[in-house]
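Input: one structure, supplied below.
Every protein chain of the complex appears in place save one, which is left out.
Chain IDs A, B, C, D and E follow the sequence of writing; residue 1 opens each chain.
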Amino acid sequence: MIPQKDLIVVTSAPHLHSPDNVPTAMRDVLIALTPALLAALYFFRLPALLVILVCVISAYAAEIVCLKIMKRESPTRESSAIITGLLLAFCLPPSLPLWMAVLGTLFAIVVAKHLFGGLGQNIFNPALIGRAFLLASFPVAMTNWTNPLDGLTTASPLGIMKEAGGEVLPPLGEIFLGSVSGSIGETSALALLLGGAYLLYRRQIDWRIPGTFLGTVFLLTAVIGGIKGEGLWYPVYHLCAGGLLLGAFFMATDWVTSPVTKLGRILFGIGCGLLVVLIRTKGGYPEGVAYSILLMNVVTPLLDRYTKARVFGRVKSHA
Amino acid sequence: MLVAILSLGAIGAVFGIILGFAGKKFAVAVDPRVEALLQIMPGANCGACGLPGCAAFAEAIVAGSVKPSDCAPGGATLYEQIAAIMGTEVSAYEERKVAQLLCQGGYGRTRMLYRYEGIKDCRAALANFKGPKACDFGCVMQGSCFKVCPFGAIEMGADGLPVIDYYRCTACNKCVVECPQQILKLIGVSHLVTVRCLNTEKGKDAKANCSVACIKCKICEKNCPEDAVHVVAAGEGSVAVIDVEKCTNCGICAAKCPTKSIDMISPLSEEVVLEIGTTPDAGCQACGVCKTE
Amino acid sequence: MQEYVIIIISAVLVNNIVLSQFLGICPFLGVSKKLSASLGMSGAVSFVLIIASFITWVLQTYLLTPLNITYLQTIAFILVIASLVQFVEIVIKKFSPPMYKALGIFLPLITTNCAVLGVAIINIQNEYSLGKVMVHSLSHAAGFTIALLLMSGIRERLEDADIPESMRGTPIALIVAALMSISFLGFSGLT
Amino acid sequence: MKRATFKGGIHLDGHKELTSNLPTVVAPVPDRVYIPLSQHIGAPCVPLVVAGDEVKKGQKIGMAKAFVSAPIHASVSGKVIGIEVMEHPGGSFVPCIIIENDHQETWAETVQPAADPAALTPEELCAILLEAGIVGQGGATFPTHVKYAPVEGKKIDTVILNGVECEPYLTADHRLMLERAERIVAGLGYMLRSISCTQGVIAIEENKMDAVAVMKKAVAGQPNLRVVVLKDKYPQGSEKQLIYACTGKELPVGELPLSVGVIVNNVGTAAAFADAVELGIPLIERYVTVSGPGICHPANYLVRIGTLFSELIKASGGCCGEVEKIIAGGPMMGNTVFSDELPVVKGTSGIVLLHKEPHRAQKEYPCVRCAKCIDACPAFLEPTSLARLAKRSAWEEAEKSDVMSCIECSSCVYACPAQIPLIQYIRRAKQAILAAKAR
Amino acid sequence: MNLKNEFTKGIVRENPLFRLLLGMCPALAVTTSVNNGLGMGVAVTGVLLASNIVVSSMRKIIPPGVRIPAFIVIIATFVTITDMLMHAFTPALYTSLGIFIPLIVVNCIILGRAESFASRNTLLPSVIDALGMGIGFTLALVVVSAVREVLGAGTFFGLQLLPENIPALIMILPPGGFIALGCLLGLMNKFQKKTA
Partner (left out) sequence: MRDILKLGLFLLLVAGVAGAGLSYVNSLASPLIAQQILQNKLDSFKEVYPQSDRVVDETATYLTSPYDPVIKEVNVAYRGEELVGVIYAVETKGYSGPIALLAGFDIATARITTIKVLSQRETPGLGAKATENKFYDRYKDKEIALALEVTKTPPLKENQVQAITASTITTKAVTKGVNAAREHFIAHFAAAK
């Protein structure tokens, strides 16, 4: 009557588990990235498609080869690598030579991820390392932006803001929809907001990081804008332009490389925000999202260590 | 030229004097022997000596609270070096030992009660009905010993039991302490015949659960020409035990044992046994990393 | 005032002594496995760095330059540093055994730490006033401390990571340093 | 209205509808019962009978010698045929007194209702708790008389009856509250009297509003008793979380509920107390839920202690599908057992048969640092860090990270997308720390 | 004592950079071009040789109390001499090595060899040791800088190897130093494991 004895499994409680697992989480991120992907294809057409394909395919291939070589198993069936590839492509200019995109992806997957032990163990956000690597290696190609409307080479909105030389800033509406020059996946604020909302709804990301990140940038730029006498459009522009939304919703929130404590995440978001504004206004680059997140990745282990929650019951004894 | 000589000389002299003065004035005695010992310690910081590391061991040697041979990984060469520094004689020669497993009940040989799922930790597995095996005395096969061996001498075999690389084993005792079933034992390499079962249940029960258990049949006892093996009382029952003092490694009991729970192996090749005490080649590579921390 | 701010930002972030100037790599790699140890090391380095900067500046300004024997700079500076380190070690050992326990093993390493001599020389090269020398060396000490602490935080986390056998230890530490250094590129051009 | 609750925890699919609307069935009394000598936390009993003895229903057959222990009683009348070591639902092997049932159901002489329950002193009430072998029915099987033994200088101001039943599948407490509400309230009354405490709280999760209504009716007219409705969240039934939800007090680490003036008991414990006082019947039967996807006809049973699991499974129409696990208790806290030939004990609240979970892979994967375990932990621990420390045997560091505060609710494991059995690592660490302390 | 062994050990088995992890700072800082790497290596070898000679011949008369300061003075002297000579004769190299020339003084290799070898051995082995270690260090620097120069600038000894837009600039930036050295060390480890 009872099934055969050796079928019975004995193990520790619990015997129920959430249907949420790593592959479903990765799938959610891919779903959330779809609007931005569509926007990118719509605005940048073939060049963007090529860069995206090249990045995703090489990320996937690199992941498989690494897993083989290092004899590891992956719970995500390599979809985390697809995310890395996709996100990396999203922060590259559409005109980037494809071989450079491959190189950056390889660096991201091999050096930033698998040398550290693979999924879950890397310190730095692989996609961002890929971008920073490419920016430092090929600054010329990496700062060559095409405007999707006329196909001409123009500076990105933030570049124009920083240089303040001649070119006119595109209007806020264009920035919101995404018909401006910039990295493949960063231009459409609308698409990114949709994706971010989906991730929040699915509880795959904690509101604390994007919330404090965007909040800090907004507050600081509002103050700076106030000093400059610019008005409210200025902070809103800062929020929507460049890679801020992409970074805040998809990259700063990467589980692996952000703090695990709630307070840590708040500090992480604030730190990212401070650094973005610092780099955008005072630094050598027009855009600082990638660096700010990477720099906060560096601080994450310390944040985790010093922001542990008070354990339940660690209160003054009544006895 | 003169300016250079004078000023540089002056700087030199001033600092020389200050240092000399400070060295005298603020001198703190450190036993130079401790430093000398530290230089020659294997540096694995394995803790086999029962102290928190090689540095502590060196201090303890100077303090006289341990003997050189307490450092198992060190081997005879080290004992001689220590003796040289301490100006003592090398203590009596100690035979090299290796850890051996006193259970042969791998998958297919011992009846299993259930399929264990969970962390690879023998104590964790034991928490459920004393482990997945019907025999309560054998190896739980979750490899806790494998995890603690600092010298990579243990691997988990295909039948689920740990396999010990006797050449790599330094007798550091870590696995012996770790094993919750206490079925790992340090055995001198010249003892070739071993009872590989600690099951003290009645023969019938033992046999029902495991095909390689000691079934208390006393055939070994009857056949031993040296009267070296006996089924002796242990726990709530009994089990065969070999008296190593009397055993001559003739191997008769191993040949006669109906369940083959006694076996005869020579853990190390003869050349290695002859060089007894040399540090095994694997393990501590004397990279010195441990010394800097 | 602004000059001081620039010196500080430059030394701590933009031209971080370890991550972009490559000074003091040995302790950065050697003593960053544990956070506690790296705290000790950065304390010791900062201490010696600041005192040595002061003494070498005085030496340069009041002895070497007036006597026109600046070519003795290297030898004089290193003598000062070596003696200083040894002196500090002896004194701490005597008067504060707990501090010696914490810092002691790092002190001898500092003599051959090029950060100390490097900063002393840069101080002179840049023709800083005493005030700037102090700010400059303090900032570099802070930069060193920050880099070391961040590094050891990361390495403590890596303790549990499944790093390929041949990359364990120094190789992965160098890769971490590389990625940190890439991240610090974000500060370049900061004014 | 916002329901009282605690911070952290997880939302589970309760699967309670399988049994919650079915009236409890009196389980067939088996031909043989197997009564373990240890059915509680604390020292095992000393047997009072030997093979061949005739015993009567309710007769004490095992004696508690230590303070933290509880006696055991025969649940049927008949003949003792021996004492044998058997599998115990707690995950161990324990000697059991085996009684051949004569189906006469003759009561022992000792089973006598109290002459005047209202006149019993606290000491007498406490003695009844001990004599009746009452242990916590909430799962921990802590001997109840110990909780009610007076402690110098401590004043209890609230007794909380735990009717939360946050474990999926289990509805035994739910049915008990529906069917025996007045026994529960009576038991609560004796509890309050035995420690001269005034306030009684009956805590029920919002998913059992019918029970809430019944209990509210049962306490009507007793202003010192109230029913508190709590949010449906696991592990709401855990003592510390329950105290926090009901009283707002945070039980300090390492201290007992009585340090905040609270005692928590399961509703079944209260009912058993009432039976012992008013009828003199010791704890020889209990409500057991038999449920789960592996059971053909899930149901609740009133079961004699010592009945084999197999009899109850048979009564429920047997197994269906490929059963992977047999769980004694609920799926979040219960133990897996490796056969169905083992007895129901005082703490067996349910028997749940599960199939393989389709979304579970065979392997544990590396932690992806998603912090879902941390967000789920009602004790505000970092399960992932604790597991990591345990993995490399850093027991001291684990202790410093408060591993001992883990209430072993398994919320973290449920939440973990990487399928890490965090709780096993945590238990391993606790075990090692306790072992080191003992040394 | 086997002189050949003393010589070769520094080149492979106890390579100061790859095996003993000494002299990391210059190995990272000046290896942006093979030219610099080679120059640095030669300079270090020169100082190492000279100081080993002097230390070894003075080893009997140096009082232990001031052993380290004395060694340092000796080393610093040779470093200063090297500094002057390079300034006078190889001005371009002098500018590109910059502060790392005086910093040779704190290169752990030199003090390390003085302390652990020259002060305990006679002249000839000390010379051999210095040459072995120096050449080993120089080779290591050349390897690192070759990797960085080829990948980062597309040149080798200034000769254009790769087309303009191919090289990854990062390799001659600070991160490139860490990457090159880290990967080389990893490869060495892997290689070592295989042969061992």
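Operating definition for what follows: a residue touches a chain if its C-beta (ideal position, glycine included) is under 8 Å from a C-beta of that chain, and two chains touch if they have at least 3 such contacts.
Fair warning: this is a prediction, and the values are worked out from it, not measured in the lab.
Participant: Could you tell me which of the visible chains the hidden chain touches?
Facilitator: Result for the missing chain's touching partners among shown chains: A, B, C, E.
Participant: Where the complex has a chain not shown, which of E:T32, E:T45 or E:S145 is the residue touching it?
Facilitator: Of these options, the touching residue for the absent chain is E:T32.
Participant: Could you tell which one of E:N5, E:T95, E:T122 or E:Q160 touches the chain left off the display?
Facilitator: Final answer for the missing-chain contact: E:T95.
Participant: With respect to the chain omitted from the figure, which of E:P69, E:P102 or E:P175 is a touching residue?
Facilitator: Of all options in E:P69, E:P102 or E:P175, contact with the hidden chain holds for E:P69.
Participant: Even though one chain is hidden, which residues of chain B still touch it in the full complex?
Facilitator: 1, 3-17, 19-21, 24
Participant: In terms of residues, what is the contact footprint of the unshown chain on chain C?
Facilitator: On the side of chain C, residues 14-15, 69, 71-72, 75, 79, 188-189, 191 touch the unshown chain.
Participant: For chain E, which residues lie in contact with the unshown chain of the complex?
Facilitator: Residue positions of chain E that touch the missing chain: 32, 62-63, 65-66, 69-70, 73-74, 76-77, 80-81, 84-85, 87-89, 91, 95, 152-153, 167, 169, 172-173.
Keep in mind that, in the parts below, only the chains that are shown with their structure count from here on.
Participant: Going by the stated contact rule, which chains contact chain C and chain D alike?
Facilitator: Correct list: A, B.
Participant: Does A-D or C-E have the larger number of C-beta pairs in contact?
Facilitator: More C-beta contacts join the chains of A-D.
Participant: Determine, using the mean of C-alpha atoms as each chain's centre, which chain is farthest from chain E.
Facilitator: D
Participant: Taking each chain's centre as the mean of its CA atoms, which one is farthest from the centre of chain C?
Facilitator: If we average the C-alpha coordinates per chain, D ends up farthest from chain C.
Participant: In angstrom, rounded to a whole number, how far apart do the mean CA points of chain D and chain E lie?
Facilitator: Here chain D and chain E have centroids separated by 71 Å.
Participant: Averaged over CA atoms, how far is the centre of chain B from the centre of chain C? Could you give it in whole Å?
Facilitator: 43
Participant: Return the residues of chain E touching two or more other chains; collapse runs of consecutive numbers into ranges.
Facilitator: 69, 73, 170, 173, 175, 179, 186
Participant: Would you please write down the residue numbers of chain D that are in contact with two or more other chains?
Facilitator: In chain D, the residues touching two or more other chains are 335-338, 366, 421, 424, 427.
Participant: Pull out all the chain pairs that touch, please.
Facilitator: Applying the touch rule to all chain pairs gives A-B, A-C, A-D, A-E, B-C, B-D, B-E, C-D, C-E.
Participant: Within their complex, state which residues of chain E touch chain C.
Facilitator: For this pair, the touching residues of chain E are 21-22, 24-26, 28-29, 68-69, 72-73, 76-77, 79-80, 83-84, 99, 102-103, 105-108, 111, 170, 173-179, 181-183, 185-187, 189-190, 193.
Participant: Could you pull out which chain C residues touch chain D in their complex?
Facilitator: Checking each residue of chain C against chain D gives 159-160, 162.
Participant: Using the touch definition up top, name the residues of chain D that touch chain B in the complex.
Facilitator: 87, 91-93, 335-338, 364, 393, 421, 424-425, 427-428, 431-432
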